[in-house]
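== chain A ==
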Amino acid sequence: GNSDTGGDSDSSGGGSGKLVIGFSQVGAESGWRTANTNSIKESATEAGYELKFDDAQGKQENQIKAIRNFIQQKVDVIAFSPVVESGWDTVLKEAKDAKIPVILTDRAVDSADKSLYKTFIGSDFVKEGRLAGEWLVKEKASAAGPVNIVELQGTTGSAPANDRKKGFAEAIAANPNLKVVASQSGDFTRAGGKQVMEQFLKANPKIDVLFAHNDDMGLGALEAITAAGKTPGKDITIITIDAVKDGMQALADGKFNFIAECSPLLGPQLMDLAKKVKAGEEVPARVETEETTFTQEQAKAALPNRKY
Partner candidate 1 sequence: MTTTPLAASPGRAWWRVPPRHVPVLATAALLLVMYSIGVSQYQAFSNIQVVFNVFIDNGFLLVVAVGMTFVILTGGIDLSVGSVVAMTAMVSASLLGNGLHPALVLVIALLIGPVLGFAMGCVIHFFDIQPFIVTLAGMFFARGVCTWISTTSIPITDGFWTSAAQHRIHLGENFVSVGALIAVAVVAVAAAVLAYTRLGRNVYAVGGNQQSALLMGLPVGRTKIAVYTISGLCSAIGGILLSFYTLSGAPLIAVGMELDVIAAVVIGGTLLTGGSGYIFGTLLGVLVLSIIQTLITFDGTLNSWWTKIVIGGLLFVFILLQRLVGIRTK
Partner candidate 2 sequence: MSERHPVLTMTAISKIFPGVRALDGVDLRLFPGEVHALMGENGAGKSTLIKVLTGVYGTDSGTITLDGAEVSFSGPMQATAAGVSTVYQEVNLLPNLSVAENIYIGREPRRLGAVNWREMRRRARDLLARIDLHIDVTELLGNYSLAVQQMVAIARAVDIRARVLILDEPTSSLDADEVAQLMRIMRQLRDDGIAIIFVTHFLDQVYAIADRITVLRNGRLVGEYLTSELPQIALVEKMIGKELDALERLDEATSGEDRAALESGTPLVAADGLGRSGSVAPFSLTIHQGEVVGLAGLLGSGRTEVARLFFGADRADAGRLAVDGTPVTIRNPVAAIDRDIAFCSENRRTEGLVGELSVRENIILAMQAARGWLRPVPRRRQDELVQHWITALSIRPADPEMPVRNLSGGNQQKVLLARWLITEPRLLILDEPTRGIDIGAKTEIQRLVAQLSDGGMAVLFISAELEEVLRLSHKVAVMRDRQLVTELTNDDTLDAARVMQVIASGSSQEGSVPA
């Protein structure tokens, strides 16, 4: 029932009653995000906590509003995946004043005052980009001539797009033969990835590598590559990030070459942290999600047990 959910706001003792977590999600803009939401919801149910879930529909304003409302409702712990990095100090201060601990998930904030939140749990986008780049450097170590790379960026101005681009660029700087010849935004969508790739293929006669900031754009680009009469995975090496099911399938099928995982399954770790934070235990300032990378063989092995 929803009419009584606001009722247990007085259970601030932590010992009595259920732990109440207010969680503000960015939105439901991708399958990845939905998996992330589901993981958090399921873990909360399993742990027996009460979860107040809010969907900010991709707007920072909405998230700030939601956090304010959580403060009003005197939840025990506030967790949220910030839409953007900056701009949280004011509301986080209010949370601090109300003595409600805050946990950041998935994306970090750039507050100078680190005491505003207890911990961060999530992936490191720069690292994902770097992993992708490092694999490529190793893969093409023997390449004699120049290697032409095209890049499919995420939504212009979004944190994952910025960071993954940065990490990748840093990594491939190791080999001057590796050169990004074209880089455009595919808005993280399949249709966008396909449309941009079509033009890349026409504009650049020799493309050796495609780096896509997420699986979906990579999957869209696959279609463009096939339509242009090339063999994905062979003629063009494809590297993506995320490792959602469709992406893993493509990897297992040999159409992708490498995926750096960005795991959405933060739920269990988050619940664990929430409990510790509420109990006043020490927690590390930064908890990274357990993530890995996949090659084609690893994907074949992992695919049967993937949850999302």
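Regarding candidate selection, all candidates are chains of the complex that A comes from, given by their letters.
In this text, a residue touches a chain if its C-beta (ideal position, glycine included) is under 8 Å from a C-beta of that chain, and two chains touch if they have at least 3 such contacts; residues count from 1.
Because the structure is predicted, anything quoted here is derived from the model rather than measured.
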Given options 1 or 2, the chain of this complex that touches chain A: 1
Chain A residues touching candidate 1 - in the complex, by the definition given at the top: 2-3, 5-7, 9, 22, 25, 27-28, 34, 37, 51-55, 57-62, 64-66, 68-70, 72-74, 84-90, 93, 110-112, 155-159, 161-162
